[in-house]
Structures are given as C-alpha cells and as structure tokens.
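Handing you a structure now.
Shown here: the complex without one of its protein chains, the others still in place.
Our next item is chain A:
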Amino acid sequence: MAYERTLQAMTWADAGHMAPELILIAMMAVLIMLDLLLPRRVDRSLIGWLSLASLLGSFVSVVWRIQHQADQSLASEALGLLNDNYRIDDFGAMFKLLLLTAAALIVLWSLGAMKQGSSGQLVHQGEYYYLMLPATAGAMLMTSTGDLITLYTGLELLSISTYVLVGLRARRALTAQAASSEEKVSAKPAEAAFKYVVTGGISSAFILFGMSYLYGLTGSTHVGEIGSSLPQAVESFRGLIYLAFFFMAAGFGIKIAAAPFHAWAPDVYEGAPTPVSAFLAVVSKTAAAVALFRLFYNVVFPESLSNGSTIGHDLFRAVLAVAACAMIVGTLSALRQHNMKRLLALSGVANAGYLIAPIGLSFYGVHSNNAAELFFYAAAYLCMNIGAFAVLSIVAGSRRDADGSVQLRSFEGLYHRAPWTAGAMIIFVLSLAGLPISGGFFGKLFVMMGAASSHAYWLVAIMAGTSVISYYVYFGIVRQMFMRSSGDEPVHVPAASGIVVWLCAAATLVLGVYPNGLLHWFEHVFSVVGDLLILR
C-alpha cells in the first residue's frame, strides 16, 4: 500500500478555511512591527487590546464556519486541507472555541493585572501580548491535525512561544536591583523558563522518537493511513509498535503534566507570570489532551476493533493508569502545599487525570460520548482555573512585600478585604472540589458516569476517593478567607481582572445549573464518524 503523496499548493479557498489561525499569525506579524515602530512612551496595553481583538476575530470566524456548515446541512462533512494534513471539522472547531475563549480571558485579565501594583508588571509587555497569539495558534493547529508533521509543528509553535512567555520577568526585579545592588535579582522567571525548556525539549524528543518508529513501521505520517496499516504492522513488529506508543504517551504525558511526568509543573507555574501559569494550565493542557484524543482514536481505534487485538486495549489501559496516577499524586501532594501557585499546579495535575480519562475510556458498549465528556470537562476546567488564577493575581497585586510569592495565608481575611472577589473564589473552590451547583461537579460526574458505563469501576473509586481528599485542600482556602480576620486595607480589584473573575464565576454557575445546554450543543454539532475519524 504505497501512497504517492502529491504536493498541493495552498489555494485561496484553503486560506478561507484556515482563517482563524491565519488571523492570529498575521496579527502577530503586524503587532511585532507596531511594537517596534511605536515610540517608547506609548502604553503597550494598546497591543494588548489589539491582540484581544484578533483573538475575538478568530473566535467569530470559527463560529461563522460552524454556523455556515449547519446552515448548508453539511454537518457531517469534514474538510481535509493541503492533502489532508490539516483537518477542518467540528471536533477541532469546538475545541478551538474553548482555546480562544481561554486565551481571550487571559489577555483581558493581563490588561488589568499589568496595571496593578508592581508585581504584575512585566518589563516586556508588547512581547507578552503578541506572543500569546502564536501560542494560541499552535494550540489550535494541534486540535485539527491530520498528520504527524502538522501535529509536531503545532506542538512546537505552542511550546516555543510559551518558553519565552514563562521567562518574561516582572519589573520589580529591576527596581530591586536598583535599590540594592548587593541583593540578588530574582532569577525565578528565567529559572522556570529554563526548566520548562529542558523538560519541554525532552518531551518533544520522546514524542518525535515515537513518531519516527510509527512512520517507519507503517510508511506514512498521515494518521488515517497509519490507522489503516497498523494491524498489518502489528503482526510483524509488535514490540516496536509498543515502544513507539510508549514513547509518544510519555511525551504527551509531560506536556499534559499528568502524574509520573508532572515534576516540572509546580516549579514552572510558580516562576512564571501568573497569567502565563493559567495559560499553561488551561490552553497547553487542553490542546495536548485533544491532540492525543484525535491521534489515539485514529491510529489505535481501528486496530482495537479487530479480534484478538491487544495493543489498542493495552494502550487505553495505560492511559487510564496514568489518569488514575495523576489524580492520586496530584491530590496527595497538594495536601502539604502552602504556596498557592504550586497548589493550583498540583490541582491541575489532578485535573489532568480527569481530562485524559475520557481518552482511555474507549467505546465499550453503550459508552459513546467520551468526546462530549472531554469537551465539558475542559470547559468547566477553563472557567474555574482561569478564575482561581485571576483571584490569586488580584491577591498578589495587593500585597506590599516585594517577594511576589502568594502563600495560602495571603488569602487571610479576604472576605473582609474584598467580599465580592472572595465570593467568586468560593464558586471556583466549589467547582475545583467538584461540589454541586458548579461546572466542576457536572464535569466530574460525566467523566465518572462514562467510567462506570465502560465498567472501569476501579477508576470511579479512585475519582471519588481523591475528590473527597481534595475537599481538605480546597476548604483550607475557604477557611483562610472567612475564618481569619486581618487588618490589611481593602484589596484593589482592577476593572479588567474583576470582569474576568466574574465572567468565569458566572460561566461556572451556568455550567453547574444548566449543563445540558453546552452538552446538547456539542452533541448536536459533533459526530464521531464525520468529525473525529479520518478514514482513508
């Protein structure tokens, strides 16, 4: 089965279909030039507003495409651009909406955070805003790849942009240097960035090594072709195929920060500027999980249907084991954590378990909506995590000490200092803990029901157990906010940060009260055969 693949030039019609990504890339180029040409005295939040506008423009063009397809009753038709390297389908489009929402919320919140106090102000604000665009475009590429090369390119576009974003240092580092040259400049952002570059590089190498074997044994980099020629390859090279998948799963595990591969996450999140931590926690994680979902379902799923197949089942079981491990390790290590950013990083590790659990729960019997579970959980996770990080940055901005690290006790008496922000934080904490009237509750519930309907009862038990343990972690925050009183002056909440906090809180509540709205919309738009599977 040798396919001779022809080169296909990009046409204007293709460019129209890729408009959401192209808008971001083009605007990045424009903003780089603008940043160079604008005189120094012009406030760089202008670039922030423009990048927010381009994210929204990209969002509108994705929505327009979904609507356009629905109007023309092409709901099940997916397009393969550039010789099927790039897939335009509703699976990708729905997750692109999530990623763009997350990026837009983070940019809006940064516009507030940069104004507040000294700890949030970055030295290179222009770079910060326009690097958000290629990072988001990379994440979007990952959600709609039909080819390993495209997947790798998107992954690296996301990773390399975020390497730089993590390393951007705050202005306070400079003033500290000016005040006392004896005192060491805070190396935290650079150190975090270096750790992230090294772990990210290792994870890319693992993914690539796995991909190279997959290509060598099946003769193609197109995921649909790999899927169709895998059963043949398994017969003669079983061990090597296992090796390839093992390497790829490990590499993606590092990117998602799931448990045995999560050691970098607390360090990097702590050292990075807070909005960038939220970006890593939400956008990188979701994009990697979605890419893994599409890859596994196209490459392994056809093989797992055939009789006597082991490799598909083993792989799905391995994903479930990583998910369980992530939940247990993330929850237990959060118990002893007092640094808020590290705590949220570890809670993100536990949440990564929930994100990848639907991937491992493949289609057994009646269980067919794991894409919807992943989508709903990703949406709930987006709202609660960005909200919690935004509250954290508001608290950090109100503190006088230049250390910049936010401990659990920084939330002391927040209810008396900023009652509305404390109220929003309650909603996020409820959602993170998975208690009712919050999006997190239904997100966890759907994943659990999915696990139960595919008879993975041990996973349900682990989910329930770790949720109960995590109550202790999250209610520590509530106790600090309400039970303690503190003499500090009221916290100043910048308008943009306040808007983001309340948008996230409202969305969390809406998802908790009326989860069916989002779920039905997703199931209305998405079909497994038309959108997810790439058949060749």
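As a working rule, contacts are C-beta pairs under 8 Å (C-beta built on N, C-alpha and C of every residue); 3 or more make two chains touch, one makes a residue touch a chain; residues count from 1.
The working rule: contacts and distances are computed from a predicted model.
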item: Protein name as given in UniProt for the chain not displayed, "Multicomponent K+:H+ antiporter subunit E", "NADH-quinone oxidoreductase subunit K", "Acetolactate synthase" or "Uptake hydrogenase large subunit"; value: "NADH-quinone oxidoreductase subunit K"
item: Of A:R44, A:K188, A:H262 or A:K444, the residue in touch with the unshown chain; value: A:K188
item: Residue among A:S45, A:T145, A:T221 or A:N369 touching the omitted chain; value: A:T221
item: Given A:S110, A:S144 or A:S204, the one touching the chain that is not displayed; value: A:S204
item: Contacting the left-out chain in the complete assembly, out of A:G48, A:G112, A:G146 or A:G271; value: A:G271
item: Residues from chain A at the interface with the omitted partner, ascending; value: 1-3, 5, 148-149, 152-153, 156, 159-160, 163-164, 167, 169, 173, 184-188, 190-195, 197-198, 200-202, 204-205, 208-209, 211-213, 215-221, 229, 233, 237, 267, 270-271, 339
